[in-house]
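Shown below is the structure under consideration.
Excluded from the complex is one protein chain; the other protein chains are retained at their positions.
Think of it as A, B and C in the order they're written, each chain with its own count starting at 1.
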Amino acid sequence: MILNINDMSKAYSGLVVVDKVSIRLHDCEMIGVIGPNGAGKSTLFSLVTGFLEANDGDVVLDGRSLGRHSAAERARHGMVRTFQVPREFANMTVRENLMAAAPRQSGENLISAFFRPRLVAAQEKEIGSRVDETIAFLKLERVADSLAGRLSGGQKKLLELGRALMTGARVILLDEPFAGVNPVLIEELSSKIRALNARGIGFLIIEHDLGALSRLVSKLYVMDRGRLIASGTPQEVLADPLVREAYIGGGLA
Amino acid sequence: MDAYLIAIGTIAGIYLLLALGLNLQFGLTGLINFGHVGFFCVGAYTSAILSTKGVPIPLSLAAAAVLAMLAAWPLGIISIRLREDYFAIVTLGFSEVVRLIVTSEGWLTNGVQGIAGIPRIFRDGAGEAQAVLMLGLTLAFCFIAILAMMRIVRSPFGRMIEAIRDNEEAVRSLGKEPAGFKMQVLLLGSMLAGLSGALYAHYIGYISPDQFIPFVTFQVWMAIIMGGVGRISGTIAGVLILMFFLEGSRFLRDFAPFIPEVSMASIRLGVIGLALILFTIYRPQGLMGDFTKR
Amino acid sequence: MTSFVELLLSGITSGLIIGLAGLSVTLVFGIARFSNAATGDTMTLGAYGALMGTSLTGSLLAGGLIGLAAGALSAILAYVLVFRPLQNRSPISSLLASIGVAFFIRAVLGVVFGHDQMVFQMDLVRPFRLHGVRIQPNDLKFAGVAILTLALVFVVLHLTPIGRRMRAVADNPLLARVSGIAPRPVMFTLWAIAGAVAAVAGILLGMKTVVSPESGWDMLLPAFAAAVLGGIGHPVGAVLAGVIIGVAQELATPFVGFTYKIAISFLVLLLVLLVRPRGLFGKIEGVR
Partner (left out) sequence: MKLTRRQTLASLGLAAGAGLLPRLALSQDAGAFRIGALNPVTGAGGPYGTGMQKMILAAAEAVNAAGGAGGRMLEIFAEDTQTQPQAAVLAAKKLIDVNKVQAILGTWSSGVSLAVIPLTNEAGIPLFHCSGAPALSVPPANEKKLGYRFQATNDRFGRAFAEIAKKEGFKRPATMAFNNASGIGNTEGFTRAWTAMGGEVVASVVYEPAQPSYRAELQKILDAKPDVIVTGSYLADTTIILREWYQTGEETKWIIPAWAANPELVKALGPAVVEGIISVDSISNEGSPAFAAYDAAYQKAIGKSGLGNVYAAMAWDMVTVLALAMEAAGPGADASAINAKMRDVANPDGTKVSSFAEGKAALKNGKINYEGASSILDFDEFGDVTPDFAASFIRNGEIKREYQVKL
């Protein structure tokens, strides 16, 4: 799996928010994106996943250009994001959240839902067992039937990760997976991410907790005022004086 | 059975079809349709025009449902991707335009004079028997609609529209297009409204443009909000409350003679307004609880 | 040709009224973040306030100021009692509640003032001619008041500290909260201005036409259309869009038929949403 982000740019009425950012993610890499508040990281994610329209640039996943595809199409091609503020389906249970994420459900077609009940039931059963596996993997058994809106911050992050898994994603873009998560759960979450990475899923991660992030990723990209100002291994990047300068007042760990 | 209660029951059934459609759209999917009465109007006029021209009533009923759906389709194409409050405004405008069209295109709709003498669905037998049959038919349609709703709620389709209601962006992030689902929901709800309008036209026997004002839409909104958004039992309860309120005010004068009669229409409006405000603030889940405790 | 110019002038006058209503909608949307369906009935309330004020004081000007105060006060009340409790909920809750507020205001007006029309006692004067074009002095006065109101609003928005804070909140509510701009005075000012602007629109409409409890609600669709066309949350845009809609209504209806007059604003609304969902002057907008 290779993801190429080429010259991504976005400007609002003259104000450049993301300026020609290019990132490369090779087989099963885990890459971190850091930068001070307002550097354009989340905007970059939205551009890559199609939630915002880019002024310029392209996204290429395994040789296929996705730049003109809708957000949902990009997700169907295997590139799935999570959100900085978790977007769980608050009034549905954890299990329902995960069931909803499964791709290609014929029961989502009204006609099948009404007239092909057996086909739908069989699919539901199959999806159900995959959901059970996911729940077990994420250790969400205790809350499986609680409403997602009532979960803790960390559990919601896990749930979003679980939903991304259910879609069969090949690369997952995590937007601050550790924000608002207690330290114990951060470890838990990190180990899950590592395990998934070992299974062949690539990750692109925005995170402010540089400690946890550095332990996870092999490469860091640093953004400031919309531009990439540095990249390299975590050690190299964190030693870079440019990066330090950009982070003054930004709270570099 | 008391003929008056039969009449109330029939009207309640007609409102219930409207409310079930709106509940599917708003309660389950989160679509803010402020133009429900527009589809009701399309249904009423379709069936009225066709049946007075001699088309058999079962056909005209079907045509009403289909045409209301067809009216929703271009509206959906234009507006389904809009932000929710834009969608609300556009649908409100749509229903007003529908009303303007039936007002202005007199060659088809007889304009402001309205269409009188719309044939009844059941024409044989005594008046009472006809009334009971009409009630039966209306409730049968309601029953079918309720069964269909329950089927939808339990299906993967139902799961997806609820997901759309809870968070549309997240749905897109999972590779599903909300627009398609919303469109189907808009069409289904409009079909119910169209059918409801047709039943209304045949039951009342006379329709004119001023019966299809936005106030009707908001009565239905009040019903589903008071009953409990997203719940079928809530929709039923809400419609009963609405009927009780609308018809009850007829008896209010017996108990509260100090209210001047001329103000009664204003008071009805004010009560609906207050109910909308108070329920949104203090009991958004409605009387029957919300969708979270299905 | 002269008749065209006359229609144009008339369209601009009614357009300014639509624009004022649209301004009220767009201000609330920009800062409180929901579409306020009570705008139309706030207009009506303002008109009744001005009628009462005029008959009490005998002066149209004093009456107008009383009407303006009535509009501002009712908007603040609606904020405190209804919209503030809802401010952390979805904008839909506020929108629904605003319809409740609209109905409630109209009901109260209906009970208190009845349903018979009321009129402002104004001197009607014959027009003067400028190069053959009839100019109606009252139109000029209405336009003058509308423009003065707009000017005042823009002065408040751009030249006062509270106005700058309002614009900051409009640009980014989160940022504004973090950086210590207390939203409360901002919100009170917002609602006072939105209510007062709606009231002015209602008073002008009442002077041009007649006042009845229903008169404001009928202006809601054009007002929303103006707000959307102007780029929702964009004050100048709303006013210009209102004028465009007003002119379009006057000029186009002889061709499409007078009964479809109201449909014009709907058509404008649809076209804008189709072609340019951001509106004429829209800024960054969460277009989806």
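Assume a contact is a pair of C-beta atoms (placed from the backbone, for glycine too) under 8 Å apart; a residue touches a chain by one contact, two chains touch by 3 or more.
These numbers come from a predicted model, not from an experiment.
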Check: What are the shown chains in contact with the chain that isn't displayed?
Finding: B, C
Note to self: So one chain is hidden, and I want to know which residue out of C:99, C:187 or C:219 touches that hidden chain in the complete assembly.
What the structure shows: C:219
Note to self: Just to verify: which one of B:11, B:222 or B:281 makes contact with the chain not shown?
What the structure shows: B:11
Next item on the list: In the full complex, which bits of subunit B touch the chain not displayed? Write them out.
Entry: 2-5, 7-8, 11, 100, 103-104, 111-114, 116-117, 127-128, 131, 200, 203-208, 210-211, 233, 236-237, 240-241, 243-244, 246-248, 250-251, 253-254, 261-265, 268, 287-289
Next item on the list: Extract the touching residues of subunit C with respect to the undisplayed chain.
Entry: 3, 6-7, 10-11, 13-14, 17-18, 115-117, 119, 121, 123-127, 134, 136, 138-139, 205, 208-210, 212, 214-215, 218-219, 246, 249-251, 253-254, 258-259, 261-262
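One rule holds for everything that comes next: only the chains that are shown with their structure count from here on.
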Next item on the list: Round to the nearest whole Å and give the separation of the Cα centres of subunit A and subunit C.
Entry: 44
Checklist line | For subunit B, residues contacting two or more additional chains | finding: 169
Next item on the list: Would you give the residues of subunit A that are in contact with at least 2 other chains, written as numbers and ranges?
Entry: none
Item checked: Interface residues, subunit B side, partner subunit A - complex -> 148, 151-152, 155-160, 162-163, 165-167, 169-177, 181, 184, 188, 290-292
Checklist line | Residue ranges of subunit B in contact with subunit C within the complex | finding: 30, 32, 78-79, 81-86, 88-90, 92-94, 96-97, 100, 103-104, 168-169, 218, 221, 225, 262-263, 265-267, 269-278, 280-281, 284
Checklist line | Residues of subunit C that touch subunit B when the two form their complex | finding: 34-35, 82, 85-86, 89, 91-93, 95-97, 99-111, 114-115, 213, 221, 224-225, 228, 257, 259-260, 262-263, 265-266, 269-270, 273-274, 277, 286, 288
